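Below you'll find the structure I mean.
One protein chain is absent from this view; the other protein chains keep their places.
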Amino acid sequence: MNIKKNFRVILPVGVLALAAVAWAGSPQILQPAGPGPSTASFTAINKVFTGDWQQYGQLFTSWQGGLFNRIFLLILTIVPVVFLLHYIIIGAKSFSHAGTPIKFFGILTRFLHWLAALSFSLLVITGLMVVFGKFIGGGPLVMSGRSVHLIAAIVFCLSAAGLFLIWLKDMLPMPHDILWLLIMGGYLSKKKKPVPAGKFNAGQKVWFWLATVGGGIMAWSGYTLYSFAAPVDQIRQMAILHNLLAAGLVAFFIIHLYMSLFAVKGAISSMLTGYKSREEVAIMHSRYKI
Amino acid sequence: MARMKFLCDVERCIDCNGCVVACKEGNQVPVGINRRRVITIGEGKPGEKSISVACMHCSDAPCIAVCPVDAIYQREDGIVLVNKKTCIGCGYCFMACPFGAPQFPSGKVFGARGAMDKCTFCAGGPEKTFSDEEKQLYGQNRIAEGKVPLCAAMCATKALMAGDANVIADAYRKRVFARGSGANAWGWDRAYGKK
Partner (left out) sequence: MARKKLITPSSTGSSPGARMTLNPGMARRSFLKLSAATAALTGAAMTTRMTTAARAETVKKGGGPYPGSKMVKTICTHCSVACGIKAEVQNGVWVRQEVAQDHPLSRGSHCCKGASAIDMVTSEKRLKSPMKKVNGKWQKISWKQALDEVSAKLLDIREKDGPDAVHWNGSAKVSNEMAYLQRKLAAFWGTNNIDHQARICHSTTVAGVANTWGYGAMTNSVNDIRHSKLIFMIGSNAAEAHPVALQHLLHAKEVNNAPLIVVDPRFTKTAAKATDYVRIRSGTDTAFIMGLIHEIIENDWYDKEFVRTRVAGFPEMRSVAREYTPAKVEEVTGVAAAEVTRIAKLMATHRPGTVVWCMGGTQHSIGSSNTRAYCILQLVLGNMGVSGGGANIFRGHDNVQGATDMCVLSHSLPAYYGLKDGSWKHWCRVWDVDYEWMKSRFHSKEYMNKKGFTLGRWYEGAIQEDKITQYTPLKAVVFWGCASNSQSQYHKLKKALDMLDLVVIIDPFPTMTAAAAEKDNVYLLPCSSQYETSGSLTSTSRQFQWRYKVVDPVHDSRDDYWIMNELVKRFGFADKFYKNIKQVPEDITRELGRGSLTIGYNGQTPERIKKHTDNWHTFDIDTMQAKGGPCNGEYYGLPWPCWTEEHPGTPILYDISKPVAKGGLPFRARFGTSKTYDMSGRTEDLLAAKGVANPGSEVMGGYPEFKDVVPGTNWKTDLSQKTLKEAIKRGMAPFGNARARCVVWNFPDQVPIHREPLHSPRPDMIAKYPTYKDKPDHYRVFTRYRSEQKADWVKKFPLILTTGRMVEYMGGGAETRSNKYLAELAPHMYAEINIVTANNYGIRNGEQIWIESPNGGKIKVMAKVTDRVDEQTIFLPFHFGGEFMGRSLAANYPEGTVPYALGEAANVVTNYGYDIVTQMQETKTGLCKISKA
């Protein structure tokens, strides 16, 4: 890995990591015992978004009481089924490995991606453990799941922050993204026609922004839920947000798993070795300047 | 089956915190957890009122509705209890409760919340009645002894009542009737602006 080249990524991530450790190490933060000086600013920031509204108790109660579970259940059943159908009907795309492979992802990128992937998977699993807690008996098992959720969140935030910095330029929306979306990236046909996409296609971009910005919102709302360092109505709003956004993220996570594992045969190797085949790049990322 | 309820008579509550401490002392609740609290509004001004609040053991308990692990349950007599061994400390019950009854000890891994604690109506918990485990986790089980919750029993002015909803409603109705519309509130000495 070329440290000098990646310095503008390594430095901010490093600083962030140190700050996180110091922050975590300070007893004040990890003992959220109600409103105190450290939480006052947090609350104030929340208020900018949430306003001064009461009335969220009933909404939270009825949605948490029945709606959220159903949404998650639907997502966990329907999304895989839809993509299973896609696999059966349309199937995976296959590309030849002729010619020199093109470097797509450096070592740092891959490392951060897998760190993010692992922590995100843990977040999803332990999050679903809470959502469906009563089917696994609750208790110490799920409670330790919450602790794992917390650690995974910190790890995810750090690694996703790094990926965010690395990929930001390539993930910015482009006009051709609209075209890509109109043909759903060509995945609705078995043909291999060139698809309008740069280093990353529109689908990947959606997933990127969802995972990073959405992940950030999850972290923020998650912190409120963990610390209870806000007035109760704000906590309720954060809980609703956290659950709904989680549903969206779980859905897109499943989609990402399918797309990266099954939609293109052997696609995972690009994140393992860092290289994509020429044909794949020419078709799937036709606007990418090598 | 009789349904258990609380009612705090605001005209009598003097914010003496007898109920709060009776509960803490009787159930050995740790410092920092408040199963019961007295709230005073309008302090220092005419119209100052105090009310003692704890878990209201709602007929339609929102906390039961939102618990993801079904740790909270309701007995036939209406008393709502939590199973501390099942509870994961997520705090949803706190978010759902209009009264802020659920309390959480801190000090778990990374300062996370421990299992929820709240007023048990002095009815202990799911463990064996009168066992040491029940005492440690939940406090006294006075209902099983045929006794009234400590807070209401020890209320200084008999403002806080606890027990059979019908009986309490009856008692409160009698008081309200006796008070009329408040001593000298609308009596003849107030009429025509005499006061």
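We call the chains A and B, going by the order they appear; numbering starts again at 1 in every chain.
In the analysis below, a residue touches a chain if its C-beta (ideal position, glycine included) is under 8 Å from a C-beta of that chain, and two chains touch if they have at least 3 such contacts.
This structure is a prediction, so every number in the text was calculated from the model and none was measured.
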item	value
Among B:N83, B:Q103, B:T120 or B:Q140, residue touching the chain not depicted	B:Q140
Footprint left on chain B by the chain that the document does not show	2-5, 11-12, 14-22, 24-26, 31-32, 43-46, 48-50, 59-61, 64-65, 74, 77, 123, 129-130, 135, 140-141, 143-148, 150, 153-158, 161-171, 173-175, 177-180, 183-184, 187, 195
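Here, only the chains that are shown with their structure count from here on.
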item	value
Centre-of-Cα separation between chain B and chain A, whole angstrom	43
Chain B partner contacts - residues on chain A that touch it in the complex	24, 27, 30-33, 57, 60-62, 64-66, 130-134, 137-139, 142-147, 150-151, 225-226, 228, 232, 235-236, 239
For the chain B and chain A complex, residues of the former touching the latter	32, 62, 65-71, 85-92, 94-96, 98, 100, 104, 106-113
